[in-house]
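A single protein chain has been removed from this complex, and every other one stays in its place.
The letters A, B, C, D and E name the chains in turn, as written, and every chain counts its residues from 1.
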Amino acid sequence: MTETSSPAVLTHLDASGNARMVDVADKRNTLRTAIASARVRMSPQAYGLLNAQANSKGDVLNTARIAGILAAKRCAELIPLCHSLPLSFAGVDFQPDDYTHSITVTATCRTDYKTGVEMEAMTACSVAALTIYDMCKAADKGIVIETIRLSYKSGGKSGEWHNP
Amino acid sequence: MTETSSPAVLTHLDASGNARMVDVADKRNTLRTAIASARVRMSPQAYGLLNAQANSKGDVLNTARIAGILAAKRCAELIPLCHSLPLSFAGVDFQPDDYTHSITVTATCRTDYKTGVEMEAMTACSVAALTIYDMCKAADKGIVIETIRLSYKSGGKSGEWHNP
Amino acid sequence: MTETSSPAVLTHLDASGNARMVDVADKRNTLRTAIASARVRMSPQAYGLLNAQANSKGDVLNTARIAGILAAKRCAELIPLCHSLPLSFAGVDFQPDDYTHSITVTATCRTDYKTGVEMEAMTACSVAALTIYDMCKAADKGIVIETIRLSYKSGGKSGEWHNP
Amino acid sequence: MTETSSPAVLTHLDASGNARMVDVADKRNTLRTAIASARVRMSPQAYGLLNAQANSKGDVLNTARIAGILAAKRCAELIPLCHSLPLSFAGVDFQPDDYTHSITVTATCRTDYKTGVEMEAMTACSVAALTIYDMCKAADKGIVIETIRLSYKSGGKSGEWHNP
Amino acid sequence: MTETSSPAVLTHLDASGNARMVDVADKRNTLRTAIASARVRMSPQAYGLLNAQANSKGDVLNTARIAGILAAKRCAELIPLCHSLPLSFAGVDFQPDDYTHSITVTATCRTDYKTGVEMEAMTACSVAALTIYDMCKAADKGIVIETIRLSYKSGGKSGEWHNP
Partner (left out) sequence: MTETSSPAVLTHLDASGNARMVDVADKRNTLRTAIASARVRMSPQAYGLLNAQANSKGDVLNTARIAGILAAKRCAELIPLCHSLPLSFAGVDFQPDDYTHSITVTATCRTDYKTGVEMEAMTACSVAALTIYDMCKAADKGIVIETIRLSYKSGGKSGEWHNP
């Protein structure tokens, strides 16, 4: 595992403190991967309904997966200073946990480009989690999306990074 | 405060367990509000940089605000079973907390329409939080977005609801 | 069933033959429904694979359904002279036919607005059909989408219409 | 003409039957072309009006062409498991047939990328056909879009393919 | 003609100077119209080519018209603090002026809603003008878009307004 020290500045602000996109013209294309996760915690009742349905069809989770993949592809429209880039892969998976009545959403994105895909992975799991919220909110408006975070990143100058 | 009991079914699945949009043709237009929040927790270093810049210009938070407002307006493109609706208002505010090195994002949406704006508010604060992550990730890739949740909702048949 | 005679002009061209949007400012809101269908015909092999998978999960059809619903909501971005309008419902259903190795896609849209939702229904079933093509094309690039057509329409001045 | 045999699986489903995007990270960029077509068949009256106008201005067909080109560029937003890619060309042409009162729409797409552009071509001719429907539906709601299909594809591992 | 005096504040900033959307929940629906214009001035050579083509086909201007109409419908995605609203009409017209080698673009938008459509008209004529630039830039990269301005507005509390 390689890890670079954090810069002492915010790269998305210029010298005058104005928002700016990082210029990636001089960066090389490298294979880059990012994995992010989010946890959706709900009431036992909502969790039971989700799984009752999921047992027969899985449509809630497939709908959330499709929403997440579509969001990954449109990340640069949502996050102002992100670069549009050609994703070679975007995937979303789900891990239910009966004990905490929660679903962990994991999103993986890959590209062969000049800049990383952390935001694509973060956006994909956020939108997948929001879709689960939407489809289950009739049973529990208090569902919480917790702990959206980057868990892994590779490629580019800074190399591999694991969330400790 | 009025609160209805939760239904025993997921309204976004039909009798066969297939995903479906709720038909709101027969619902009345009423004034509806939803408020959602998210907390973005970062390292002391990143938080320091954010506030150093913010003191002079506030461009990170304004960029996040604009991203959140734009996302609220495009919620129905992101969340598959949401209805397109004319928002009368979408606003995003920020509350820094020096003690926990975190920013709390609050999004408020309003409409005079047949269906609620919970998803618009949830989406706005998620995308605003993701934008803060994006603009500060050079200083801390491990920033966590935590506790995205609905805090208030009014209007429609179910009336007022406060997250307990 | 009420049916008006067709006008002798194309309403989407002005007197000089230029493309134009119809001005609906003076039309009344009425409840409007449109139903459209498309048939996706594939090789026996592809049809077999689709159903083998569908038996366990149905993800191809749910993905196509979600794509169709999202497309209905974005119809006015795709079809230049369509009006943006608030859909109260968009739904997509599938009817497999083992004998012809085909899936019939049916899309239903509803609104309470000044103009009809034929294009929303036509677009929803087209995009759902294209999604089936996409997900099955590895097994049969020659899949044909045939007979996309409006089957029913109600509401507005012209009232109910059934495709004969 | 080179043609590979079809795989015995649907590449857009993973081993558990879940929808997934194909990972193209390891594919090489090659020049790829796809051509798709759709036929729009209408009543003699509608066809007459279309051609009467078209004789002087051609705005219906140009509007449909522009809609088709724009849709090709946004294909990955519509078709969930498609990859965003940089099209080097998207074109739409029309062939009227007086005998059957129909217009054949042909869309050609090209890229120099890791994955094919079949869906871009299929989507372009579908949306162009839907636009013709929209602009002529006042004269004939029963217009049928028939036989949307891929007619040609080249580039990539599977080489050239002609629809037999 | 009724005209109110301008407010002494910028309505799109709150008391702390933060960007905010105006809350229109309490405004009444009224019929609103806005007309905006832009002038595209080019070299005699480019103007000659545009008109040579336009004489036979008019595809440059129709393409610009369609781009303008589509942009009007997506105005709220582009202009951060604009409200999404259902346009009842969006139209774009062109007035060539041989003497100055220029095209004047006029855009008209209408709605029956709580807020005006100035930005929709301004955006439509800007994007139509940009499209003319794009299609003629091979003949003259120095084409200038000049004097984009609102010329007329009616409806709402402030009533009718003509640009003096």
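Throughout what follows, contacts are C-beta pairs under 8 Å (C-beta built on N, C-alpha and C of every residue); 3 or more make two chains touch, one makes a residue touch a chain.
Because the structure is a prediction, the values reported are computed rather than measured.
Of the candidate positions A:65, A:101 or A:114, contact with the hidden chain is made by A:114.
Between the chain not shown and the residues A:77, A:93 or A:140, the one that touches is A:77.
Although one chain is not drawn, the whole complex shows that of D:41, D:110 or D:141 it is D:110 that touches it.
Only one residue in the set D:21, D:40, D:90 or D:105 touches the chain that does not appear here, and it is D:90. Residues of chain B in touch with the missing chain: 57-59, 62-63, 66-67, 70. Within chain E, the residues in touch with the undisplayed chain are 6-13, 16-19, 45-46, 49-50, 53, 56-57, 59-60, 62-63, 66-67, 70-71, 74, 78-82, 118-119, 122-123, 126-127, 129-131, 133-150, 153, 161, 163-164. Where chain D meets the missing chain, the touching residues are 31, 62, 65-66, 69-70, 73-74, 84, 86-91, 93, 110-112.
Assume only the chains that are shown with their structure count from here on.
Centroids of chain C and chain D (each the mean of its C-alpha atoms) stand 16 Å apart. Chain geometry summary: the mean Cα position of chain B and that of chain D are 37 Å apart. Residue numbers of chain B whose C-beta contacts span two or more other chains: 18-19, 62, 66, 70, 74, 80-81, 84, 86.
Chain contacts here follow an irregular pattern that is not a line, a ring, a star or a complete set.
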